[in-house]
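As you look at this complex, bear in mind that one protein chain is not there, while each of the others sits in place.
Labels run A, B and C following the written order; every chain starts at residue 1.
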Amino acid sequence: MSSSETVEVTGHLMDSGVLSQILDDIREYEGDWVIDSIDVGREAADTSTATITVTSVDDEALQRLLMRLQTRGVNMVDPGEASVSPCDQDGVFPDGFYSTTNLPTKVRLDGTWLPVENPEMDCGLVVTREGDRTRVVTLPMSDVRVGMQVVCGASGIRVTVPEVARDEEHFGFMESDVSSEKPQAVLVRQVAEGMREAKEAGRKVLWVGGPGVVHTGAAPAMVAMVEAGFVDVLFAGNALATHDIEANLYGTSLGVDLAHGRGVKHGHEHHIRALNTIRKEGSIAAAVESGVLTGGIMHALVTHGKRFVLVGSVRDDGPLPDVHTDVLDGQRAMRAELPDVGFCLMVATMLHSVATGNILPASIPLVCVDINPATVTKLADRGSSQARGIVTDVGLFLEQLAHELVPGYRRA
Amino acid sequence: MSSSETVEVTGHLMDSGVLSQILDDIREYEGDWVIDSIDVGREAADTSTATITVTSVDDEALQRLLMRLQTRGVNMVDPGEASVSPCDQDGVFPDGFYSTTNLPTKVRLDGTWLPVENPEMDCGLVVTREGDRTRVVTLPMSDVRVGMQVVCGASGIRVTVPEVARDEEHFGFMESDVSSEKPQAVLVRQVAEGMREAKEAGRKVLWVGGPGVVHTGAAPAMVAMVEAGFVDVLFAGNALATHDIEANLYGTSLGVDLAHGRGVKHGHEHHIRALNTIRKEGSIAAAVESGVLTGGIMHALVTHGKRFVLVGSVRDDGPLPDVHTDVLDGQRAMRAELPDVGFCLMVATMLHSVATGNILPASIPLVCVDINPATVTKLADRGSSQARGIVTDVGLFLEQLAHELVPGYRRA
Amino acid sequence: MSSSETVEVTGHLMDSGVLSQILDDIREYEGDWVIDSIDVGREAADTSTATITVTSVDDEALQRLLMRLQTRGVNMVDPGEASVSPCDQDGVFPDGFYSTTNLPTKVRLDGTWLPVENPEMDCGLVVTREGDRTRVVTLPMSDVRVGMQVVCGASGIRVTVPEVARDEEHFGFMESDVSSEKPQAVLVRQVAEGMREAKEAGRKVLWVGGPGVVHTGAAPAMVAMVEAGFVDVLFAGNALATHDIEANLYGTSLGVDLAHGRGVKHGHEHHIRALNTIRKEGSIAAAVESGVLTGGIMHALVTHGKRFVLVGSVRDDGPLPDVHTDVLDGQRAMRAELPDVGFCLMVATMLHSVATGNILPASIPLVCVDINPATVTKLADRGSSQARGIVTDVGLFLEQLAHELVPGYRRA
Partner (left out) sequence: MSSSETVEVTGHLMDSGVLSQILDDIREYEGDWVIDSIDVGREAADTSTATITVTSVDDEALQRLLMRLQTRGVNMVDPGEASVSPCDQDGVFPDGFYSTTNLPTKVRLDGTWLPVENPEMDCGLVVTREGDRTRVVTLPMSDVRVGMQVVCGASGIRVTVPEVARDEEHFGFMESDVSSEKPQAVLVRQVAEGMREAKEAGRKVLWVGGPGVVHTGAAPAMVAMVEAGFVDVLFAGNALATHDIEANLYGTSLGVDLAHGRGVKHGHEHHIRALNTIRKEGSIAAAVESGVLTGGIMHALVTHGKRFVLVGSVRDDGPLPDVHTDVLDGQRAMRAELPDVGFCLMVATMLHSVATGNILPASIPLVCVDINPATVTKLADRGSSQARGIVTDVGLFLEQLAHELVPGYRRA
């Protein structure tokens, strides 16, 4: 009655702790194991290979355990062919559907290994055939429709875990923990370096930001980086954009506060009037065009032709006319910006950082900056294994980052 | 050119610090003042009355300052009549619209003071006339439509700040600060007392919860309180409901964790399958009906005929079929549950607590419980003056609360 | 049987909230009050004066309430003469001793108002007479000796609360709260300005630091500020000095970590060997002299002839030979450095910041920088009314401060 499968995994199993995690997973899923063979490299630089026979109480349990192990890069020795079932209810996957990781994935159909086009975690895999061409795409649950062909079970699937280079100098920070007690000036330089590399490779830099960017006085620094070409896309909510616009529309009063460090009082009334003003114009871009909005982050994005996706939340006032009030629409708009992103920086927002972490492929370097350790930890916990966290002050961090990236940057 | 108005305020001005806040507001809005008269009660129990002439650079600035001061209960000595302008663009208020507080408010039209029916902050006031009857209702910006009559300026408006009883024993906690160093067992009793009073007065108890309710093992305590009639409405997001359902559908594995205190591992796959299962059933209630869902908080709410409003966010997987994916729809659904609410408890969620704080009238007692001081502080900062914050462990707090409210409650 | 006294207070009573605090104090001490007269300035810039008759159940309670009120600058209309009692037990004050504030204080003896020489909170006042000369000094409880003349009760004492200038631009931050959402770059400049002003006035800059200064990579920035003359005295514990020395003695391994941002591993063994090495030399200065210690913060202090006081705690390993292991000795050594201090910066330490806050006169400007809001709040709560708090990253803060203070500073 119990069901078994032989799997294998290759890599720096010993010194990365990955073997330990694999056995933990098996235990958590109430399975059992026998290590059939293990070949540890003798020298420090060698990779190891382990072959393990995994057993569960029944085939359903085994399939789910195998899907889980794939998130660690553990694949079946004999993967066979992928199994596909049709969707028979809109927005609902067939039973036993394969739940995706955000890792590079291949699916074997008719003896051929096909790459999954847009890896994203917690989705399903849909197979489409157009003429001779067969494609496998990741699809979120809410977008599946009757008749679509959905991959089920773990057979015929191969997942690759990116090798973390041992000797790499940049992004070696936060290898295992989150701490505010780190040499922060060094970390800033590493982030700047990561952004430059992405741009040099012709890829986009994605920013995800919360209103703390404005409150900590970092808007001028961010504007400088927009102008210098280091912000291609911004994901945010209603709050960042509204506070940024409010600071620019009511500059006299709030400007004084920001310039003198008095801290932002709770001037809801400014906030509400700023929203009404932009709604009257029809959009942020229209407000820039008409001369109503003349400065700040959103203004810089519009005038430099950069992209932004604002997605609403239940606590929003207004909201701004550019905000997606339907969160599924918002997620779709975010997904549409992901192609060619080569670096992602998340600053001062838990909600949008987690949302972005959910849809980003694991192959994109990702840095999360927040003064609250919980935000950074939460993101890393969500399975975004490529995430690096920096617990620091957002205002000073962006100020220093502008110094690194923008020659001659000097705060007014 | 400068513009003046004489205002007055009555209350415990001296010992509540409210006079200090009023003068701060005037300074922040760049106005000036002369204290025309001040009558301080001689004895400790007496109230004081101050009459102040306020001056701003022009009438527009003055109107905005006067609106601001109304949030402190400062009203014009000679309020005059309310001024009304028609809306000429959907979703946009006329310039100079009156931005609301969540305090009891009256509007003077044709010499008569009319009460505002549903006080809510950061909205506009719309005047409707049906036959002889004139009504004033609060309307959020996004719901205003062309032709509606909107109150503008601060004339003809009177706001009452609820007197905080000095000698009250319950809800005297967190008078001025947020701290984890408080006698927590006492606070639990005060919350229980507040809930009992609301129920005895025939009013509803509103809960606002985050997934921490489930993670901290407090679901059994909350179920007991649902059964005992102390949860009439629940506002939450996709996460609380999904984690609660997941814990019940995959009880064997996750149940073990919860029972043994191992902490919840990141079993995304369970999470995703739970979502798919309920989506297949069509709704949470349908899953209860069909016997798929047999326990937990959502099950208890359904079987006891209690209400819940789930509103989505951009980070959601799935979501559950009951979730409002449009946040403005979600806000409307939440508003519809507010009549007759007499007590509100917010537990372990920043997002939904702020959203609820935004729409609650100030007259409803409100307690916010979170282990993170920032969440509690943020809510209090938003102008929810009736808010009381408790920084404590959510799991132990709800456990103790069930002990207070449910005779014979004993954790299984 | 009940006992009364008439007191008066002058200042910006209304807009500073101080009157509200005074009435709160009376209530907390279970007294009662009648406001005899209040003269509020009519204009915003005017000061107010209130005369209040305060009543308590008996004279002892009244005296204690009066002492409490003095911390708010409330003094008796008819202060009379100070009452003095002899100490009859070493280390114990007479009953009813006057418990000090850290505010400028005068004591009336034989009809003459004498200034208290070294204001410090929570101490007693001792009167000494040498020939014609009578002096009043602050003495901590543990240092009082049999026969000393100690001031008792609140009679004959006058306390002045420094007027906080309303329009001052620097150090207006954190007037009422602690927040990480502030324009941080502005705050750095204000601190730099405060230090420059102190130096220009010929006064000393006191630093209080924790080991986070080293862990966050800020040691080079601090060394630059020592060299530039902005660090006259350092108060710290064993940890800051040991980590600084360890980083310099074992530069190869730990240096790599600091340079590459890998985060400090828990190399206790390095730590212990660093301690043993310096103990062998006899002192930090001896280790500098002998060439064993060649860099870092402690090295810079020694070579530039700056002062430091290291005081031990129960968690210390070693400790370094320079550490005061008796905490009362340590407090005495700290007090001895206070004369001529004109500015105090506290960085990344709760323990030593509170200890320093306890002994500093209120007249010395004080800024506390920490990434943990609780540390900053705790200090402000302790009655250090002159304290300003900045919640930010210590590493980036000191890096920026060095940029402001040291022309041409550039991190190696």
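By our rule, a residue touches a chain if its C-beta (ideal position, glycine included) is under 8 Å from a C-beta of that chain, and two chains touch if they have at least 3 such contacts.
Keep in mind that what you see is a predicted model, and the values were worked out from it rather than measured.
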In the full complex, the chain left out is in contact with A, B, C
Of the candidates C:45, C:77, C:141 or C:201, the residue in contact with the absent chain is C:141
Out of B:35, B:92 or B:187, only one touches the absent chain, namely B:187
Touch with the missing chain holds, among C:10, C:118, C:160 or C:372, for C:372
Residues of chain C touching the missing chain are 28-30, 64, 67-68, 89, 91-93, 97, 99, 121-122, 140-142, 237, 252-253, 265-269, 271-273, 275-276, 279-280, 311-319, 321, 325-328, 330-331, 334, 351-352, 354-355, 358, 372, 374, 381-383
Residues of chain A touching the missing chain are 14-17, 19-20, 23-24, 26-27, 32-36, 38, 40-44, 373-374
Against the hidden chain, chain B presents residues 169, 172-175, 177, 179-188, 190, 212, 215-217, 258-264, 371, 391-397, 399-400, 411
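The working rule: only the chains that are shown with their structure count from here on.
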Taking shared numbers over all numbers used, above half giving same and below half different, the chain B and chain C interface sides are same
Taking each chain's centre as the mean of its CA atoms, chain A sits from chain B at a distance in Å of 32
When centres are defined as mean Cα positions, the distance from chain A to chain C in whole Å is 45
Separation of the C-alpha centres, chain B versus chain C, in whole Å, is 40
